[in-house]
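Complex shown without one protein chain; remaining protein chains in place.
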Amino acid sequence: MKSEPNFSLTRRSLLTGAASAALLPIVGMPKAAFAEGDVIKIGFLAPLTGPVAAWGKPGLDGCQIWADWTNEAGGVEIGGKPYKIELVSYDDEDDAGKARTGATQLIRENEVKFIMMLGGNSWPGVEEIAARQGMMVSTLLPSDLTPDTTTLIAPCEVHPIYNVTGVEWLAANRPELKTAVICAQDDALGKPSVATYLAAFEAAGIKMASEPLFFDPATTDFAPVMTQLLANNPDILCLDTCYADYVQPLCEQAFQQGYKGQIISCTLDFYQRIVDRTSKEFMEGVIFQFPDFDDKALNDPRINFKKPNEYYAEYVKRYGATQWSAVSWEYASILDLWADAANRAGSAEPEDTLKAMKEGGKGKHAFGDARWWGKELFGIDNALVGDWPVVVIRDGKATIAEFRSIPDWWDKNGELLVKHMTALGQMWNQRT
Amino acid sequence: MLLEVRDLHVHYQKVAALKGVSLQVPSGGIVTIIGANGAGKSTTLRSISGLARASRGEIHFDGERIDNLPAEKIVARGIAHVPEGRRIFPDLTVEENLRIGAFLRADKAKIESDIEDIFHRFPRLKERRTQWARTLSGGEQQMVAIGRALMSGPKLLLLDEPSMGLSPVMVQEMASIVSGIAERGVPVVLVEQNAGLALKLASYAYVLEVGTVAVEGKAADLKTNDHVRRAYLGA
């Protein structure tokens, strides 16, 4: 009898404590000391570790440069007031489950106004909460877009559509090459890219010497894979969008097994290392889609990326030239678009900035004026598509050969792309 | 006394297998330990040879205390143990099995002559010297096991149930082998379930029951002991 009150008291205080703890995230943690209204937080939700980190972490590093420069210049002016930009990052390890946790934290706890993602494997984890909260999210992979993803935009990279430019340039400059083979890891990054290359090769009249080779992502020894690829002596070896950790051993194997043909790839991350491990002669003329930003061709007035050469210099200074990857500048260029839209809208709220960004169906893409596009392929016009550079390795250095128009290729050959995407199950209406 | 065991207690987990066993082995002849299954006979030998830990008690051999020394040190002091079930090395040849008995010896020439001596005593093994030991019959394997133990040049031989699983003819052959060993100057402690055989071979006997020595005495006397006769000689 005597112990009962004690027991109930303990239980009650336990329940009270638990309830308070549960309410805390909703109520919010105590605010920090700085004046709240002066800072806008932008979320960076991408793989910072793991096999795909090369397409996340360098982007965050680049965004930090953008944020530092913007804040030094007084911040972004929105509705007459200057705002500092603060980046909040979360490592989603290219995993949907972790991305869901990250998105929830960024939206609820950090109150970000915009989330930048790599997309692909991680997007399905974020889709629901982004829609529910009306949060604007950017992805580097337009293949994430569907008619339902109204707040998702692909304003910079149009992977894998831009791959058509490389093939087009190749066909125009080396018409003697007639056969090709292609390989990729079997996942959300590899497959749509294969479909695009197949369409581009077909449009250029290049025949596939064998079926696309989807290799086991756990492969460490690429010798058998390369032996299979080279079996029919293809003129062109296409490495598709292989991760950084695959592209290097694949090139090494091609080199060691004596391949003398043309290599084309979407990304060629850390290509200097590949040149070191093979040779300048071997890598001469390799085509891919991502320039080093110290390239003088980027000083052309139509380029909308601010101060590309200085940006590259700063990046190299902070992180080293060997850390420059395909994404080092892309997320920063999205921040350019966002800042411009927020400024025009006079508001940083996601729905306002989104509306301003898409106004007039046109936008200032990094590589020039572009249009919002994608209904036929994705069911929604949320990809900003215009010109894209074709990059060729010359004497061990990546140089821009030419800018080519993606919409022009689409107007001529669109149905080929739809055909191949459908065949590989990559159309928006085929994916769950 | 060559070997003295005083008040030996052995526990497996919490269960007491030996609850105070004492025995003495002189430096010649055959001493036998008989008893039913589970009485503790094998455990006694295993404690002497170092395969089992004594929780209490003392074991003295040749003037030295050896209880709870590791097995390899006890072999080095001159005790060879032929365990229950023979335990020859199945994937070594007959000759290799014998040779490994001489693992701790360094006298090459004497090792060679000892091997030939074993083959002389066990002609059947000589025929099979390059065969894998696992291909031999039960009796032949027992001979290999004994030969292997003798190869260490022991001062004392512990033999655990050499007659087990053997045909009556082989049992007789085994008996003569065991007496032969003692005659040649190596004392033997013989654990046997075949009490009749054991009491015939040995000069002194201990009867183990449930972990203690129930009866001991000259083998000839125990043969006429009522309890022993009823319990172990089937009379």
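Each chain gets a letter, A and B, in the order it is written, and its residues are counted from 1.
Methods note: a contact is a pair of C-beta atoms (placed from the backbone, for glycine too) under 8 Å apart; a residue touches a chain by one contact, two chains touch by 3 or more.
One rule holds for everything that comes next: contacts and distances are computed from a predicted model.
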Chain not displayed: protein name in its UniProt record ("Cytochrome c oxidase subunit 2", "1,2-phenylacetyl-CoA epoxidase subunit A", "Heme exporter protein B" or "Branched-chain amino acid ABC transporter permease"): "Branched-chain amino acid ABC transporter permease"
Touching the absent chain when the full complex is considered, from B:Ala16, B:Leu51, B:Met164 or B:Ile177: B:Leu51
Residue of A:Gly59, A:Pro249, A:Pro308 or A:Pro389 in touch with the missing chain, whole complex considered: A:Pro249
Touching residues (missing chain, whole complex) on subunit A: 49-50, 53, 213-216, 218-221, 223-225, 227-228, 231, 245, 248-249, 256-258, 273, 277
Contacts of subunit B with the absent chain, listed as residue ranges: 49-51, 70-72, 75-76, 80-81, 83, 85-92, 100-101, 103-104, 134, 148-149, 152
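Everything below uses one rule, namely that only the chains that are shown with their structure count from here on.
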Intercentroid distance (Cα basis), subunit B paired with subunit A, Å: 78
